[in-house]
Each structure stands twice: as structure tokens, then as C-alpha cells.
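Dumping the structure here so I can ask a few things about it.
Yeah, one chain of the complex is gone here, protein chain that is, but the others are all in their spots.
As written, the chain order gives the labels A, B and C, with residue 1 at the start of each chain.
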Amino acid sequence: MEQAEVKTQEYWRWPEYRMTVSGKDWHNASVMTAGVDIGSVGSKAAVLVDGELYAYAVMRTGGVSEDTAVKVTTWALEGTDLEIGKLHYVVGTGYGRVNVPFAKKSITEIACHARGANYIYGPTVRTVLDIGGQDCKAIRCDEKGKVLSFLMNDKCAAGTGRGLEVFADLISVPIQELGKVSLSVDQEPPPVSNICVIFAKAESLSLLRQGWSKEKVAAAYHAAMADRIIDLLTRVGIEKDFVITGGVAKNIGVVQRLERILKIKPLEPKMDPILAGALGAGLFAKALYEKEQGLR
Amino acid sequence: MFPLIEEIFAQFREWIDDRHEYAGTWKEKTGNNVIGYLCTYVPEEILYAADILPVRVLGSHEPPTITEPYIFAMYCHFCRDCLAQGLKGKFNYLDGIVEGQSCIHLRQAFNAWRLHIPIEYAYYIYVPHGVQTQRAIPYFTKELAKFKQSVEKWTGKAITNEDLDKGIQILNRNRELMRKITEYRKVNPPKITGLEAMEMTLSSQVVDKREHNEMLEQLLQELPNRKLNRQSNIRLMIIGSEDDDRVFMKNVENLGATFVVDEHCTGTRYYWDNVKPREDRLEAIAERYVNRVPCPSKDWPELTRIQHAVNLAKEYNVNGALVIQNKFCDPHGIEIPPLKEALAQIGVQTYPLEFDVTVPWGQFRTRVEAFLETLTGLEELF
Amino acid sequence: MKEYPTEPLKCWEQAKNLRKNYYEDYLRAHEKGGLRWAGGAWSFSGIPAGLGEDVYCITGEPYGATVAFFKDFAAKCHDATEAAGFPRTLCAYMRNYWGSILLDKYILTDGTVVDGYPAPDFIWQDHICCSHGKWYQLVKWLEKKRSKEVPMYCVDVSVGYPSDFSPEEDYKVDYIVGQLNDGIEWLEKVTGRKYNDALLCDAVWNEIKATSLWAEICALNQAVPAPLDEKTMYSLYVMGTLMKHRPECVAFYETLRDEVKDRVKRGIAAVSTERFRVITDTQPPWGFLKIFREMEKYGVVSVGSLYTYGLIGMWQYQLEGTWTPKPVPPKKPQTREEALQAIVRWTLHKPEWAHFYQPELKTKMMDSIVKQWKVNAVLLHYNRGCEGLSVHIAENRLGLISAGIPVFPFEGNMGDERDFDLAGTMSRLTAFFESVGLKKLKE
Partner (left out) sequence: MTAGVDVGAKFAKVVILKDGQVIARAKALVGFDLLKSASDVFEIALKDAGLSRNDIQRVVATGMGGNAILQKPPINADEAVSVIVAGAAGAYQVVPSVRTVIDVGAEEGRGIKVEGGKVKDFVINERCAAGAGTFIEAMARALEVKVEDMGQMSLKSVNAIPMNAQCCVFAESEVVSLIHSKVSKEDVSRAIHDAIAGRISSMVLRIGVEKDVVLIGGCALNAGFLPPLEKELHTSIIVPEFPEFVSALGAAVIAANPTR
């Protein structure tokens, strides 16, 4: 008795990538450090030469953090003749921060994102919103990128990167296009009443089956996400300049809605905002190395 | 061979871990009754007066799947976890179950217990909520008289003033000693950890306080010469409702910080106030429970508990406070914003954590670590 | 297929206006030199009445429900309270009410949102569940930030249900009477007004009559077909939650009682297709009252609930198991002490009180309703929005099932739409109707 099966496409899967940023020659540099950010969903490695971004890589977090840490860092260094062994100091951050075998120290992603945001966007940053794989963090920091206070979403991970992945699968739209799709509606529909992924799933499905377009459902979902994020921001208190880091910073559906509601325009990133955590870690690594060498 | 002091703390831990065996043996040894109580508003003085061993019903931190038929899952995990222990037969040695009115969550655990778990004696004390009114003490005195009668009827033995004095003496001594020991958390570094303090209080709630008092007396002699070396000097406070999550305490203190004081009914709130002697013993007991550090469910119209927490934060010189909220606990949840504000006014930063059936350390670790980093500011790295 | 004759209620407009004016009177009280107070629907609202004819109140639960009815405004209220740092698991009425203050907006029964939340001159509350006293304690806290210091008095009534009273337990009544006596002195102090005992006696007498009348009206719903359906009753019992101590309330319930009597005499149905009678329990999800219309498609009518009957109605539970309206005492109280004694003893009889302490007693009451009101099944609303009325609901379910009554429990929230899944609930409800052999009526 034959049973029909249908092949599914993995709409949630986002592209992994690496890049060597500067042509700078590390051989005559004094400090080489790296920050390795092992997130719940994505892992990032940022290699810094004299405190400047040299190379980086972004990939999906695997089942074993140690392997992922090695993989992502090695990949970042691919094509350069620099190796992990040559790095003076490595700091691990993110969910798997304690599982970076070649890291001397681990620092939480909250501190690292604030520091990284300060590096990417400059000293005027006062509020950092990081929407990661499963956490959403609202961080207040000073001109040096030091954390003053922060809040994280409660234990339900709805409305974070992971939630978006599930949602992308649900409405069969590649995750990179979700934001754009969600904006292609003439008029904003009411937010889905609950963004607990499963609940939203049931609700979105019924909306789709009532004849709502994917765009409309996506809009409703993103609107709900924005609402939730804004609750967090208002609780921590939002002050300019405001920036968004983490993978979801690339989702214009979320970003533009936040802009619309908060009436504050987030600063334009000068480099990939998903790197903020890794960058911050890399910068802390530099400071720690210099401290170790009695250079500060 | 351990130094004596470590043995004392080991004894506290053992008492908590083997509390069911302990109560069982106590029963055989003394031939007296054991009563389980759900809330610290149950006047243990009267039970000790009747030679009954009161033990507090606590949970097990496993998802309470078997309580679904009896308690709607929107009520706090603690009341469901408590009932689950009863349903699983962990408390089969109990002769009675008593609840002193506080929140409706525990009231439900009490009624489900009464209805679904075979038990000889069940009593609900209508402890007044209006503890800030002048009418509460006279009313509660009468309510206590009624409870006393009921116990006498059950045990068939009259409770004399002398008996009551005995009960009061045992409880007061226990409270006094635990307060003295708590004093040693003021010094820097403190002489006991938050985990040890929690284990001291929890064990006091599940064993014969006369035995517990002996341990405390010894501990009090040993403490002055104790040196605790803590790698970090971050002084934390933990605030919330019922909290017997030792794993969480351990994990946080392993990150370097030390809990130097708490505001919990499984902590200082339990032993902060003594019974002040009065001719009418019941009136004296009533006064103690009406004027004790209140559970938020009774703390209105004024927010006196928050003021108390602020004072503790000052006296114990804390750097930051973790505010844990047992999910669905309305009385405590309602007070979070004013509590946060009051502590902020004396420069104490707070971080809220929502506790559920089990504590997801993976998630909480990041929050706590980041909170500690915020308190230190990672100064050296800027 | 048999259809009953039906017709709209004549006093519907009157009800609408009473409710509308109530909120507007509160809003404009100061223009008339009057006083405004805030407190719960369960509070001893007759006592502040002794301060004069020009004292207007706003009760918290009905206001919270009004907010809930307008989902968009409710959503704003929830966001505001969560942004202020309050957990979203708290009482939904309370969060709607706080949200309204935090937004500094006041909503009227027709959905008009007025700028500026009208702060009360004083708070007069009673503490019935874990939240009631705390609710207004935080109102005080919020108002101090937003507008002014609002004095608060709160009465503790947590002495148990009269069915466990024996005469020597008068001290329980005295405890509450004592607090009310203190409360009157407090009222004089904070308002600077002279207290009038005659007005107190009137108010108390009104309350006793109004709450007994409502029970009488509910008892008329035992008729087949039911002259009233629960969805309609919500708009009628509400008067008792707003102004149970006012003469208008007594007058309205007298009119209503006579009209319902007449409907029964003439066999007028609330729902022409009545086939299957149910009762619910606890407050409904106010934003989704359409579930009642959906039920009608199966010929299912909710004839009420212990909640709609017992929140305002005063009843007597006879030992043989019947449940009847509690008769008004022989004579009207003449003095302050008489009035306070009377109202405390009367209030402690509120059936909704029973379930706070004894699940068995509540189950018995529901069982009697099922029998006397010829009910086929019970729909239990596991209400995430109200710890107070959902307390012991699982025990009631067990009790009703062992009494052989079909029970359909469903989760929701009276005031926070995020906790209610309409599509899911309807499909489960449909499954339930099928399981008891009902089919959708041809439209």
C-alpha cells in the first residue's frame, strides 16, 4: 500500500557566511584577539587585529558548542594565514560562552552587545535592543558602552529569531524575505492576539484559511512581535541614540514597525549588526590581554 | 574529619533531604501526632503546646502533573507541588493538615488535601487579612481559642497556659537564635552563605525545634571563628514569596556573589518576630501573627513589607537584589513595581526573575551573570 | 421544528441609560460639588451613602469588564501595565483598571474614551480575594504619582461562609461590624462631612431589597422556555454590581421582575430555538460574548450561572437541597448598629462567598441549579483572569461529573483576550455538543 509524502523546503534556514574585512597584515600587528558568540541559534566569530575587525564568520549553532566554536572561528580565519593558536586572547559569549574551548574568559552577551554596539555605532548609543535567537534584550548603556541596566524577555521565547524561523516555515516564506513580505500590505492588520509560537501558528493558520494573504498574516505576526519588544523597551526606558543588534536587526518588518511606534529612528549600522556580541567580546579580549601584559 | 561547623550545616541539609523519614521516626519515638501546615500563618506555638510536631509542607520542584484534576494550572506551582507530594503519598505519616489563611492558592491545596487524601484531622484557621486594623487582634484571639478547642477535642488533652508558655518558649528561642545567626551575614565577607541560611530556615520548618535549637546554639558558638572565602564581594539580597530552591541559590553563589539577606517566608520573614508575653497567652500569639512581617496578601492599605525589605537592604548593605516572582502569585506580583522603586531610591538595583515549576538555569544563568556584571560594571575593561 | 415566540425586553433602554448615567455621574460628580469614591462591586457600598445624596462611586470589576469589552482599549491597558513592570498573570480587571489610570484615559459604556482619568476622592474597598485590597492599594500608589494622595479604607471580610457559623461565632460578624464602625469615623475624617445614619439605613435597606429582587428574577428563569438568556442577564445583573444600594436599582429590578413574570406567563422565550439548557460558571470572556450566539445555532441556551445568579442575588440554601431567593428581613434597620449588623449578616450570605471556602458547597448549589432550572449541561469557564472566582473550579468539575452532569470546561480570560482562543474553543465546544448528541440546526 503506497503512501504519498510531500517534500518540504526549509524556509527557516538562513545563509551562513564569512568575510575578511581589512587587507591589513596581521604580522606586524601587536594584539590579535577574537570574540566567539555561541548563540542558541546562530554562532559568530569576530577576529580583531589591534582592536579592528579583521575577519568574521556567521553560522548555525550545532549540537555540540565546542565544535561549533572551533568551526566558526576557523572559518572566519579561512583564507588568512592566521590561526586560532596565534590569537593572543579569546573571549566567549552568548548562550554557549562557557563552551568555547580556546577562550580564556567568558562574558555575557548583554555586556558584549553593549560594548559591540558602542564600537559599531559610536559613543552616542544609549539604548541597545538585541533580538537574538531565543532572547530579546533591552540594554541601557553609557558613552563607553558600559551596561547601566537591562531587561530580557520572560521565559517564553515567542517573537524572537527562533519564533521567526518557525513562522517562516509556517507560511512558507524564506526567512530573509519575511520582513519585506510583512510590509507589503496596504493597511496594517490587527496583531495576532498571541505570539506564543504554537498559538500564533494555530491562529495564523486559521487566518490563512479564512483567506488572509501570507503578507497580511506576516504583517499581523510582525506587529505582535513589535508590540512585545516595545513592552520590554518601555520597561527598561528608551533613550536616544537607539540601535538594534542581532540577527533580527536585518528584518525590516520588525525594525520599521518599531520605528513607526516608538517614533525613534534606530541608527544605521556601519557593519553587520549580528556581529555586535562577538565584536564586544573581541574588544574585551583586547582589554583583558593588555591587562594581562600590564599594558593598562 | 569535618570541622564541627560543617557538620552542623550537613545536619541541616540531611534534615531537609530526609524530612519524611525524620517525621516518621519522631512519631514512633514520641508516639505523638504530626501535623502538616501549608502557610507560616499557622500558629505553631499552639501545636507545640499540644505536643504535636508541625512540619511545613514543601514541594519537590518536579512538574506537578498529577494535580491537574484538582487545581487549575493557573494557580501557583508551589500550591500544586505541595498537593502533588500529598497525592504521591510522601506525607502519609501526617495525622492532620492545617492551613492558616493567607492566599487562595494554598487554600486550594488545603481543600484538595482534605477532600482527596485520607487524613484524620483537617482545620482551616481564618487568620484575619486586615492585620493593619485595630480589630484584628481581638478577632484573631477568638479564632485561636476556637482552634485550640478543636485541637483539644481531637487529642483529648487540655492545653494549659503552661503548655502554651512551653510552645511560645520553643518558637521564640528558635527565632531568636536564627536572628542572631543572621547577624553574621552583615560582616564582609559574610560568615554564612545564602544557601546555608536557607537550609537553616528550611530545616527549622520540618524538624522538632528543640533539636534544631541545640544545633543553632552550637552554630552560634562556632560562627565567630569561621572564615568564608568568597572570590567576589558582591552582596546580594533575594526577595519573593515561598522559595526553597536550593539549586538556584547554589548556582548563583557559584557565580561568585553571596546572598547576605532575604525576604521570604522560607527565610527571615519566618523568624523575624517573637511572641511578646501577655497574661492572655492566645492574645499574645494573636498579636505576634497580626504584627509579624506580613505576607503581601495581608499587607494593605500600607506597603509595610516593602519598607521592611528596604531596611534589610540597608542594614545588610546589599549591592543588588534578585526579585523572584512565583508565577501566578498575585500578592507578590502586585508589589514588584513599588518594591523595585523603593529599592532604587536607596541605590539598590533589582532584577526580576519569574520562577515556575522548575528553574531553567540555562536561561537564568545569563540574566544573573549579566546582572552581576552590571553591578560591578566590569570597570577594569573600560 | 418547534419555535418559541420571542420579543425584546421592554426595559432594555432603561437599563442602558442607568449604566450610561452611572459612569457619567461619576465623571461629573465634582461639577455638582459631589464626592467620588472608588471600590469593588462587593464592597459595602451602602456605607459611604451616609455621607450624602451627592456621593458617586465607580466599582472596579464592572469597569474592568467594560474595558475588556472594547478589545483595542483593553490591549493598550495591558501593554501599559506590563510596561510598568506588572506581571501579565495578575487579575485582568485589575490590570485593565490600572492601565486606564496609567494611560490617563477613562472609557464610557459606549466606547467613548475620555482624556484624563477621574481620580476618586477616597477609596472604599473590601478584601475578598488575594487581589482586592492590593488592587486599590496600587491604585493609591499610581494616583499619587499621577494626580494626588487618595486616602484608602479597606474592610476585611475573610471570616468564612455563614454555613459554618454557630451562634457563638458572632465574633466573626462583630469583627466586620467593628471595621465598618471605624470606617464611618474614617469617612467623616477624610471627607470632613457629618455622617447621616438615616441615609445609611435607607442605603442598606435598598441593597437588601435589590439583591433579593435579583434572586427572584433569576428564579423566574426556571421556566421553559427561559424568559432570559445569560448574555442578556449580563446587562441586567450589572446594575447590582454598580449601585446595589441605590433606589434606582431597586426600582429597576421591580420593573424587570414584573416584565419577566409576564414573559413567563405568555411563554415568551429569550431564544426561540431553545432545545438544550446549560449554565456557565465565572465571568465570561467579555470580548467574545458571540460564543453565546454560536451556541444558539445548536439550540443551546445558557439560562444563567451561579455567578450571574449569586454575585448579586441573595439566596438561601435549604437543607433538602433546594435553592431559593433569601427573603427580606421583617423590618428595616433604624439605627447605625442595626444597619451595620443587618448588612454584614446579609452580605456574608452571598453564595459567591461559599466557593471561596468550600468547593463542596458550591458544587451542591450548582447541582441544585441544574435540577431546579432544568439544565442539561454545565460549561465551566476556567478563567485565567480571575483567581478569586476560578478558585476550586477543578473540584466543582469533579463534583458535578460524579453527580452525573455533563461538564465542558474551557480555558479563557474575562479581561485579557490574549488568553482566549476563540477558534479552538468553538471547535472543542462543537465536539462537546456532538458528544451529547446535538446537531447544528438548519439556518
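Going forward, a contact is a pair of C-beta atoms (placed from the backbone, for glycine too) under 8 Å apart; a residue touches a chain by one contact, two chains touch by 3 or more.
Model, not experiment: these values are computed from the prediction.
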Displayed chains that the missing one touches are A, B, C
Touch with the missing chain holds, among A:Leu148, A:Leu205, A:Ile252 or A:Met271, for A:Leu205
Across A:Thr20, A:Ser40 or A:Ser182, the one contacting the chain not displayed is A:Ser40
Missing-chain contact, candidates C:Lys71, C:Lys371 or C:Arg428, resolves to C:Arg428
Those residues of chain C that touch the unshown chain are 394, 401, 406-407, 409-411, 419, 421, 424, 427-428, 430-432, 434-435
For chain A, residues touching the missing partner are 1-6, 8, 38, 40, 61-65, 95-96, 98-99, 133-134, 155-158, 160, 162-163, 166, 194, 196-199, 201-202, 205, 208-209
Where chain B meets the chain that is not shown, the residues are 61-63, 65-69, 356-358, 360-363
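In this text, only the chains that are shown with their structure count from here on.
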Distance in whole angstrom between the CA centres of chain A and chain B is 41
So, in whole Å, the Cα centroid of chain B is separated from that of chain C by 36
Residue ranges of chain C touching at least 2 other chains are 84-85
Residue numbers in chain B touching two or more further chains are 354
Residue positions on chain B within touch of chain C in the complex are 68-72, 74-75, 101, 103-105, 107-108, 111-112, 115, 124, 126, 128-130, 133-136, 138-139, 142-143, 146, 296-297, 300-301, 303, 325, 327-328, 330-331, 333-338, 340, 352, 354
Per the touch rule above, chain A residues touching chain B in the complex are 95, 107-111, 135, 144-150, 152, 154-155, 284, 287-288, 291
The answer for chain C against chain A in the complex is residues 79, 82-85, 417-419, 421, 423-424
